[in-house]
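Heads up, one of the protein chains got dropped from this complex, but the rest are sitting where they should.
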Amino acid sequence: MDATMTSSAKAKFAKTDKNKKKMSGTVRGYLILVGLVIISWLIFKLITPGNFGTPANMLQYFQASLIAATGAIGFYFVMVMGMFDFSIGANIMLSAIVGCVLATKYGLGYPGLVIGCIVTGAIVGLLNGTFYVKLRIPSMIVTTGLALIYESIANYMAGGIEQTLPADMRMFGTMPGDIILAVVAFLIAYLILNYTKIGTYTYAIGSDEFVAKNMGIKVNKYKVLAFIISGAFFGIMAILTISYGSSMVAVTGMSSMSRNFVPTMGCFFGVAFKKYGMPLPAIIIGEFVINIIFFGFIALGAPTAIQDVITGLALLIIITLTTKAHKGEIVK
Amino acid sequence: GSAGGGTAASDGKIKIGVSIWSSTDVLGSQCKTIIDEAAAALGDVEVQYVDQGHVSEKVTASVEQLCAAGCQGVIICNSSDTEMTSAIKTCNDNKVYLSQFFRIISEDDNPDIYQAAVDSPYYIGAVHENEPENGEKLMNILLEKGDRDIGLIGWEQGDATWLGRWEGYQKAVDDWNKEHPDDKATLSEPQYAGTSSEGGSRAAEALMSADPNLDALIPAGGGGDPLQGAIAAVERAGKTDSIDIVSTDFLPDLGERLENGSMAGESGGHYCDPLFSFMMVYNAIKGNYTDIEGNFVDMNFPYLYVSSAEDYKDYEKYFVDQLPYTDDELVEMSKLSIDDLATKASELSIEDAAARAGQ
Amino acid sequence: MSNDVRLEVKHLCKSFGITKAVNDVSFEVKKGTIHALIGENGSGKSTLTNMLTGIYSIDSGEFVLDGKPIHPKNQVEANDEGVSIIVQELGTLSGLTVAENIFLGHEDMFVKAGIKNTAAMNRKATELLKQYGFTNIRANKMVDEYNFEDRKLVEIIKATYFHPKVVVIDETTTALSQEGREELYKHMYRIREEGGSVIFISHDLQEVLEMSDYITILRDGQYIDTISARGVVENQLKTLMVGREVTGAYYRNDYGEKISDEVVMSVKDVTVPGTIANINFDLHKGEILGFGGLSESGMHEIGKAVFGASYDRTGSVVLEDGTEIKDIPTAIKHSIAYTSKDRDNESVVMNMSIRDNICLPSLNSLGNRLHLQNDKKNKQFANKFAKDISVKMVNTDQFVSELSGGNKQKVVLARWIGKDSDIVVLDSPTRGIDIKVKQDIYQLMDQMRKSGKSIIMISEELMELIGMCDRIIIMKDGKISGQINRSEDVNEHSLIEMMV
Partner (left out) sequence: MEKVKAMALESGMKKENMMSMIRAILPVVGLVLVFLLFNTLTGGRMTMNMSLVLSQVYVIMIASMGVFFIMTMGGLDFSQGSILGISSIVVCYLSQYDILIAILGGIAAGALIGMINAYFYVYRKIKSFIVTICTMFLFRGFIKYLTTNAPVSGSAKLIFYDTTALKLTCTLIILVVGFVAFRYTRFGTDLRAIGAGEKAAMFAGIRTDRMKFWVYTLSGAITGFAAFINVIKVGSVTSSGGNQLETQILIALVLGGMPISGGAKVRFENIIVGSLLYIVLNSGLTMMGFSTQMLQLIEGIVFLVFVAIFADRESLSVIK
């Protein structure tokens, strides 16, 4: 008797549930993001119609945003697991230098550049992951220590001379090379996240490492793997970076860390939009929005410093608006 | 007194500390090369570098670390005048000689600090370029080429060298506009690129898209990477012909670029600057300079200008492929009096280097 | 060896440091049976089954399944051998879909050339959900969107869809409501019919007797006996578990005592959106007021509401002296204590010492005039109250996370006794606790009541409500659906009628 009663009550709940959720989460996520693109475009277009926001401009902003977005989608794997990486900048620097040296000094051309960057990135990822897993030190600290070492190695390689890609080797710095490379990278990340075990395990480990381990997931292996994927994507970001800027110099004293933040911030978008089921597109569109705002302020003639302020603030506000503060939820 | 303070290096060698923003980037490693060369030529000097990244607290800390490490003299490229207060104090307390390079305490803006430097028995002086003049000259190259919409790319807000150059650019434009009220030139708000090439690329792109009529760019410095990035951006936009670029950083392929017009002019050679600071301190430690208290040596180092492929060929020969001074000359230099050293510094030019190399 | 044996446990040993959790245990589980495993808290039940399912490594001894020794290293390998487990805590992972949870570790079924066929996986999961009758659960939805019960149902599928030979169900039932239990029972029977074996762990001896065919008893990590469940009564089991006759009263045995007229707390129109609506009641001095109902009836929220721990609460909770309780610190300051059903998250600070846990609410009074704390004084304080209710521990510096469930509960009680609270709200105080400790807790409650303290006891176990309370309020769908006063005539049926 009671069984029937309760199951009807359950059906009632299910119904109200359905009514509440008319729109699928993903659609809502896209609406928010596209809305952001349009709003940010509109605001600047209205204030400074002359030198902002033509289709050609927008394409240019988009290209500029692809660089960091590419790194961010790889970094997403690491961040979802709850780990961190402070060696992003050092990785990009080292990878770009190795790629450039192979491409120019050793005359290996494009294959040298592409393979050199990606493999170096992946090796850096492997080292990050291995040291983290083996030493059992928080990833934040391990990668800080390793960043010092990577910077030093990059410096020994580059020898205080900027490594420059000649003009005929900068295919990935312009249309369509950069877009093609970024799209390929994006597709690979999308594939890994949604259509392989790695994606599932990434979320599983991010959700509860203990349970994941008990389920037979080789947690350490997948953590290292996440670092390798992330590293390889930073390798791709290094290709885009050096092709865009044309040269790379090996800095020391943790100066490379200033490169950490843009990809990291892009990744925040991914984390914030995870619940809408569209983390990777969110990263790309999010970086795009940041760039629209950035270029918008330049069009306004605002000093660069204020652009940093606006970027930080915009990101904070967007994340605040998309994060629903559940009372009593524990957030660290 | 002779032989300075501090504690002598273990093997009786003189120890000189170099507090530099970075001994590993393009300009920094050139500076290091020439100082190391001088130390090797002199034979009785040991050099120790500390990179401080122009972060104020690290700049002051670097002086302390060098003093603690037993240096008898320190040369420093600081980032702001006020840091020198602490640096001078530390050096006074530890009886360590001090000299600036690429920088000078501004007598007008910070008379107190300047006075402290004069009064100090250990602060010797500064070797520096005339940055405003440099800025003016570069800007004039552009103005004379007919450029009127000029985009400016700085590297770091508030950096003393940058501020000096910026002042020069502005002055040149103001002067021009005063003289040519009907053909006015405009200088953009500076974009800051940091010290990376993507930063330069991005800044150049932003300037180009914000002002479609832009016809010149000045990547003011930052070690050469921002310049590279800016050139890449201009190339990408297909505007190599319409946009002239001048800068204070040298490129490996500058000759080519001057020829094909992607560069309009450059100034450089300043990596010799720390050499003179080094010589000052070295001599002070040796006891050759006695008149330090109550004195402030202001050594002006000339920029070298290159605006044609011809000029560059010589520059490359005497400043890139080799150092402008031979070992013997370096040893000679260490024996000069302050005044002679200053003269020596002011004499440096491409022709001078060529002439000396010729004999 | 007869071939109706499914699983042999042979001389199994496992130590954690110096604790011998499982000590030379051997027994057999027959095919097509439900085999209960009982014992006090910490007697080694979970440790044993965790070794079987690869969660813990085996020190010595072995498991023989259908004549073949097995050595699974994790749950997935155990599954491959035909062994699965439903654990007491949450066993599903947030951030994954229902389908991904069901097939976690077995994705290879749907992987071709390295590419996972998500559609096929969802299809298969949907099929299973339909087959199990859990139609309100969607395969492609995030498991986060479902409540604890539904997530347990997902785990049932995960553990049983592949027709395992042995399924371990470790104290799952305490976490489930009646209907959830019924679901679980159905699948236990099904597995038994299919010839599989179920190893069933529960502290509810009534349930054990009802459900199982054989019962194995462990005590202090040692094997005591395996008996047939037929013709055994609860007391025999208790004796086997504890190792001696269980004497003394279990529940309180007084009837007809008059409750004081003094109202120490009155609750008016308390509403918490989505859980309870317009609740009104008074709590009298020296009474034990019980709240019963189905798990989702809102009764657990009442405890929080009274303690000032609910969000968005409206209405008022007023004490005798007119103080309104709006938040936890006010509640504690005015001598209200609360133990949560969610012991590990809401009652004890797990990774902290027993001492700190006991002292936490009393720190203000423990400090001197300058609010400086005195280690020695705090230690004595903690020690006194921990010893008073005999927390089994090495010393008060031990971390609470190292204690067994029952002892954790005792630490919580010691904390509030130390605070000398006048109003004590106990939510599911005996959940997952063995009879010995249960008895202690009941005695403690009786003492408190006698000394004039008022107790609110919230429980899903109707028997303990009937046995302990002066009044029982029954909740249904967030509202009060009835009230019964203490009497010898009250039985479970009268309460259940009000609940559903």
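Going in written order, the chains are labelled A, B and C, and every chain counts its residues from 1.
Keep this in mind: a contact is a pair of C-beta atoms (placed from the backbone, for glycine too) under 8 Å apart; a residue touches a chain by one contact, two chains touch by 3 or more.
This structure is a prediction, so every number in the text was calculated from the model and none was measured.
Every shown chain touched by the omitted chain in the complete complex is listed here: A, B, C. When the omitted chain is restored, the residue from A:L148, A:L191 or A:L300 that touches it is A:L148.
Per the touch definition above, the residue from B:I14, B:L27 or B:V50 contacting the chain not shown is B:V50. Contact with the omitted chain, checked across A:F84, A:Y201, A:F233 or A:F288, is made by A:F84. Only one of C:D108, C:E210, C:D397 or C:E497 touches the absent chain when the whole complex is considered: C:D397. In the full complex, chain A contacts the hidden chain through residues 81-84, 86, 131-132, 135-142, 144-149, 151-153, 155-156, 209-210, 252-254, 257, 261, 264-265, 268, 271, 303-313, 315-316, 319-320, 323, 325-326, 328-332. Mapped onto chain B, the footprint of the missing chain covers residues 7, 10, 22-24, 46, 48-51, 53-57, 59-61, 64-65, 67-70, 79-83, 85-86, 89-90, 94, 109-110, 112-113, 156-160, 163, 192. In the full complex, chain C makes contact with the omitted chain through residues 17-19, 307, 309, 327-329, 331-333, 338, 340, 345-353, 356-357, 359-361, 363-364, 367, 371-373, 394-395, 397-399, 415.
Heads up, the rule we're going with is that only the chains that are shown with their structure count from here on.
Taken pairwise by the contact criterion, the protein chains link up end to end in a single open path, with no chain closing the loop. In whole angstrom, the spacing between the mean C-alpha positions of chain A and chain B is 37. Annotation for chain B: no residues touch two or more other chains.
Multi-chain contact residues of chain A (touching two or more other chains) are absent.
On chain C, the positions that touch chain A within their shared complex are 54-55, 73-77, 87, 90-96, 100, 104-105, 107-108, 111, 114-116, 118, 136, 178-179, 182, 294, 311-312, 477, 496, 500.
Touching chain A in their complex are the following residues of chain B: 22-26, 28-30, 32, 51-53, 157, 189-192, 194-203, 205-207, 209-212, 223-225, 228-229, 231-232, 235-236, 252-253.
On the chain A side of its complex with chain B, the touching residues are 51-52, 57, 60, 64, 67, 155, 159-162, 164, 167, 170, 173-174, 241-242, 244-253, 255, 258-259, 294-295, 298-299, 301, 303-305.
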